[in-house]
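Our next item is subunit A:
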Amino acid sequence: MTPLDQLLLLSALTVVVPLFTGNRRITGPLATLLYTGQGLLLLRMAGLGYGSETPVSSAVSLQVLGLELHWRFDALSWFFALITIGAGLLSSWFASGEWAQRYRDSGSSLRLFHAALALNVFTMLVLLASGELLSLFIGWELVSWASFLMMSLGSNTALRYAMRYVTYAFAGAMAVLMGLVLVYTRTGSFEFQAFRDAVPSMDADTVWLLFGLFAAGFGVKMALLPFHLWQAKAYAETPGPGAAFLGAISSRMGLFAMIVVLVQIIGVARLVELPVPFTFLSGRDLLAWVAVFTIIFPTFTALRQHDARRLLAWHGIGQGGYMLLGILIADDLGSAGGLMHVFNHATYQAVLFMSVTAVIHRTGTSDLNKLGGLVARMPLSFLAMLIGIIGLAGLPPMNGFVSKWLVYRALILEGSPLLFLGAVIGTLGTILSVYKLIHNTFLGQLRLEHVDIEEAPSSMLWPMMILSTVVFVTGYFPGLVLDWIASVQAAVGLPVLAHHLGGVHIDKGGLDMIWVVSVLLAGFGVGALVFLSGNRSKRVHQLDNYAGGHFLTADTRYQYSDNFYPGLMHLIGPWYRKSFRWLEGGFVSTVDTVSQLMQGLYRHTHPAFYLLAVVVFALSWVMGGD
Partner candidate 1 sequence: MQRFTSALFLLGLGVLIAAIFRNMDLAASTPIVGDAINAAAAQQVGAANFVTSVVLGYRGFDTLMELTILFTAATAGGLVLGKPRGDARPDPEAGLVLRAGADLFFPLLLVVGLYIILHGHLTPGGGFQGGVILAVAFFLPLLARPGTPMSHRAVSLIEGLAGASFIVIGLLAMPEGQAFLTPLLDKGQLGSLLSAGSLPLLYIAVGLKVGSELAGLLAQLAATEASD
Partner candidate 2 sequence: MDWLTLIIVVVMLASAVAVLLLKDFLAALAAFSVVSLGLSVLFVIVRAPDVAMTEAAIGAGLGSLLFALALRRLGLWRARDRG
C-alpha cells in the first residue's frame, strides 16, 4: 500500500464515519481529526511538494474494456491536495461547535453535511490523483456530483442554482468526454504520454476542436465566461462552512484539469500557434481574453451585490481569471503567479466566507444593508475579514499581493499591455467592492438589534485566526509557497521560477516581501507611535452622537449603507450581466421551442403517416443505389 493509497483510504473513511456517528456532537471533531490525519499523510509525501521525488503511484489499477485506469500523485496534485485538505480541515473545524448545533436545530442533517464535505474532499483527491484521461474524467464527474450534493443541502434557491450547475457541469463533462474519446480514437490510448506524443502530428483543426472542447468543459467548472451564471448563487446559498470550502477550492479543480490538459499535454506553445480565423489572435490569446473578461465582469457584478456571500462568490469567479491568465503566460513568473494565486485565493476566500458566516451566525443575516458597526462587537471577526479583504484586493502585506504582482509583472514583461490593463481594472473593482463589504458589515453605525451580540464562538474563531495567520505569513515570506510552486512548475514542464524566501529576484526589478512588509510594519509602528503620543482620544458610545445640532436617538439612521457607489453603478449598471442572462435565456427558449416542436411531432393525428413516409424515404435511399 503506497502512501497515496493510505491517503485515499483515510479520505474514504472520512466519508463513512459521519454516516455512522450521525447527528451527534462528536461528528464534527471526529471529522476534523480525520482531516488532520489526511493532512499528515499528505505531508509524508512532502517530497513531492518540494520536487525531490518521482510521482507516488497508487497500487490500485483497473483494466476495464481493455482500458487501463491508474492513479498517481505528482507535485501538481500534491499542491492542490494540500489546499483541498487544508480547506476541508478548517471548514470541518469551523462546522464543529456552535454552528453545528444551530444547523442541527434548524432541522438539517449534520450527518449529510459532514459526509458531503468529506465526499467532496475524497472525490477531489481522486481527481487530483488521476493518472490518465479516463480516470481524470471519472474524477471530474465525481467532483461535479459531489459538489452538487453539497450545494443541494442549502435552501430552495440553492437547489435551483445547483440544478443550473448540474446542467452546465454535465454539458461541460460531455464536451470533455467527447474530447477525450476523440483523443482515444487518434492515439488508441488514454495515457497522458500518448496524447502528448500525438499532439505534434495533429492538424490545426483537430487541435482547435480538442482545445475548444476541453477549455469549454473545464471552463464550466471554473465559471469562465460565458458559463459563469451558475456559480455565485449556488456557492452562496450552500451552508456556511460548505461555502467556504467550495469557494476556496472547488472551482479550482477546473483549473487543475486545464493545467493538465492544456499546459502539461497540449502545451501552451501549441496554443500560441493556433490562429483564430480573421484575426491576429492566437488560441492562447483568445483564452487569455476570456480570462480577463472573467476577471472584469463578475468583479463588477460583485460590486452590485448586497448580500455578503454572493459578493464573495462573484469575486471567487473573478479571481479564477487571474489564475488562468497567469498560467497562460506560461513563463516562470506568470505561471508561478497563477499557481500561487490558487493557494492564496483559497486562504483568504475561506477566511472571508468564514467571517461572513460568523456574522450570519450571530446576526442571522448577510444582507449588507442590514448590518454595520459590528467591529465593536466582533473585533476578531473584523480582523479576519480585514486580513482577508486585503488579500483579496491584492494589497501588501498579504499574500494576494504577491501572486497578483507576479501576474502583472509577467504580463508587462511579455508585452501584453491590454491584458494588463484589463487585470488592473478588475483589481480596481475588487478594491471598491471589498471596501463595501467590510464597511457595511463592520464599520459605521451599529444597528439597534445588534447591540447585544457577542464575538463569534471559538470553534469559528480558531480556523479564522489560523487562516489569517497563513494569509499574512505567506505574504511576508512568499518563498514558503514558491518552493512548492517551483516543483509544480518542474512537474508540469514549465520554466521554473528562481526565488528566495522573500520573493523573486529578476533583472527588471524583483520583489522582496520581507523588505516590503518590514517597511510597512515599520511605517505602521511609526504611525502608532504618533497616534499614541498625540492627545488621548475620548471614548464615546457609538450612539452618543449628534448631527445638525440635534442629538440622535438610537433608532435614527445617520449612516446608510445601501445604494453604494451610485455614480459608478449608474455608469456601468445597464449594460452588463443582462447580456449573459439574455444569452442563456435565449438558448433555453430555443430548446423549449424545439422541444415543443418535437412533442408536436409525436402528437400526429395519424401515426401511420410516418410509417409510410419512412418506408418511402428509406426505400428510395436503398434502392437508389441500383
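Just so it is clear, a residue touches a chain if its C-beta (ideal position, glycine included) is under 8 Å from a C-beta of that chain, and two chains touch if they have at least 3 such contacts; residues count from 1.
Candidates were picked such that all candidates are chains of the complex that A comes from, given by their letters.
Small disclaimer: the values here were computed from a predicted structure and weren't measured.
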item	value
Selected neighbour of subunit A [touch, this complex] from 1 or 2	1
Contacting residues of subunit A [partner candidate 1, same complex]	605-606, 609, 612-613, 615-616, 619-620, 623, 626
